[in-house]
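Quick one: the structure is below, questions incoming.
Apart from one protein chain that is not included, each protein chain of the complex appears where it belongs.
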Amino acid sequence: MSRLDDELKVAFQRREPSADFAARVLARLDEAPIALAPPSFWQRLTAWFAVPQWRLATAGAMALLLVALGFIVLRAQRATGVDQITPALTAAAGHAASRTSDEKDGLRTTVAPNAPVNLTVATRRAPAHHHSAVVAKHAQPSAEAEAAKEKVLFALQITNDALNDVQRAISDDHSTNERPEPVQNR
Amino acid sequence: MVGWEGTTTLEEATEARIEQALARSVTGDQLAFAEIVRQHQGMVFSLAYHFLRDRWLAEELAQEVFLNLHQNLSAIQSSAHLTFWLRKVTAHRSIDQTRRQKVRPQVSLDDVPEPVAPHAEEDFLMSETLRRLVETLPDKARMVVVLRYQEDLQPAEIAEVLDMPVNTVKSHLRRSLAMLREKLSRSVGEARA
Partner (left out) sequence: MKSLTATLIKITLAGLLLAATAGAQDAHIQMSQLDRFNDMADKVISVDVGESLIRLAMSALNPNRSPNEAKIKDILSGLKGVYVKRFEFDKEGAYTAADVEYIRSQFNGPGWEHIANVRSKREGSYDVVMMYEGSIVKGLGVLAAEPRALTVVNVIGAIDLAKLRDLEGNFGIPKFGIEQMPGVTVQDNRKDKPAQDAKKPQDEQKKPQ
C-alpha cells in the first residue's frame, strides 16, 4: 500500500460521537414519532406552480448577475485608475497609507513614504524601458523590505514552532498512556 | 483462547452478542438496542462526519440512522447484514444531506459536542489537509473514498453499499487518488507525495 493510502487510513480513522450519544438516541425513541410522509411528486409539482417561484428564481439570478458585473466593472476601473495617478498624488497617498499601516503594524522605524508605492507603480506600468529599473529594484531590496522580511519570517517561525508543540503534545500524551482530558462543554 | 476446541474468537463472540441483542431488540428490549447503538455508533458517526465535515450534523444524522434502524429491526437478518444496512443508510443519507443543503439551526454552546481529538499517531496537519482535499470531491467520489479508507471496503463492497457499478467505484477511486497525489505534491513537494 502506498504512503498516501496509509495517510488516508489514518486521516479517516473512526471517531466516537459524544459520550452520551446512545442515551440521546434512546431518549428520542421515547418521543412520540411524528411520521410525515414526504410530499409526492405531484404535490411538489403543484406547489412549485402555486407561487411564482420561477419568477423569483429568474429575478434572483438576474440580480446576482448584475452584482457580479458591478464588481467586475469596479475592479477594472480601479486597475486603470492606479496607472493614471500623478506622482504627486502618489506620494501623498503613499505617505498617508504607509503612516496608517505603520501605526497598525507597530513599526518603530519610519518607512520611506514613497518606497512601497513606487515599487507598486513601477511593477504595474512595467513597459520595456522600465524593465531595467524593476530588475534593479528587485536585485537590491530596500533595507525596510529586508527588515520586513526578517520580521515576517520570525512570525512564521513561531507559528511553525507552536504547531510542532501541538503535534508533540499529541504524540507524547498518547505514548505515556495519559488520556487527554475531555474538553468541557460550555 | 485460540486453538482450543469449543472456544470462539473475539470477533465471533462479538457477532454472537450482536445477534442476541438484535433478537432482543425486536421484542422491544431497549437495553439491547442501546448495546447495538454503542457497538456501531463509531462507524455510523464517522461515516457521516468524514463526509459532512460537520460534527453537529453528523451526530444528528447518526441519531436518525439509528432511529430508522429501530423501525426496521425486523428486517435485519444478521450481524453482518446490520453492518451493511447501517453503512448503506448512512452513506445515502449523508449524500442526501448535502443535496438538501439544510440550514444549520442555531444551537447554544451547551449543545455543541466536544471537538474531535486527534489520534496519537496522526500527523494532524497532514490528516486535516487530506480531509479538506477529499471534501472538495464530488459527493459520490467522496463517499467512495471515505468507505474505502475508513471501513477498508473493497470496490465490490463499496459498489453494493452505494448501488453503483464496480467499475464506476474503481474509476472514482482512481481519479480521486490521482487528484490527491497531484495536489499534495504541488503543496509539499515530491518528497511527501
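Note that the chains take the letters A and B in the order they are written out, and that residue 1 is the start of every chain.
The criterion applied here is as follows: contacts are C-beta pairs under 8 Å (C-beta built on N, C-alpha and C of every residue); 3 or more make two chains touch, one makes a residue touch a chain.
This one's a predicted model, so the numbers in the text were calculated from it and none came from an experiment.
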item: Hidden partner chain, residues of chain A it touches; value: 55-56, 59-60, 62-64, 66-67, 97-98, 101, 104-109, 111, 116, 119, 137-139, 141-142, 144-166, 168-170, 172-173, 176, 178, 180-183, 186
item: For chain B, the residues touching the chain missing from this view; value: 109, 112, 114-118, 124-126, 128-129, 132-133, 135-136, 184, 187-189, 192
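By definition in this document, only the chains that are shown with their structure count from here on.
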item: Residues of chain B touching chain A in the complex; value: 30, 33-34, 37-38, 41-43, 45-46, 49-50, 58-59, 62-63, 66-67, 70, 109-110, 112-128, 130-131, 134, 145-146, 148-150, 152, 177, 180-181, 184, 193
item: Residues of chain A defined as touching chain B within the complex; value: 4-5, 7-18, 21-26, 28-29, 33, 163, 166-167, 170-171, 173-175, 180, 182-186
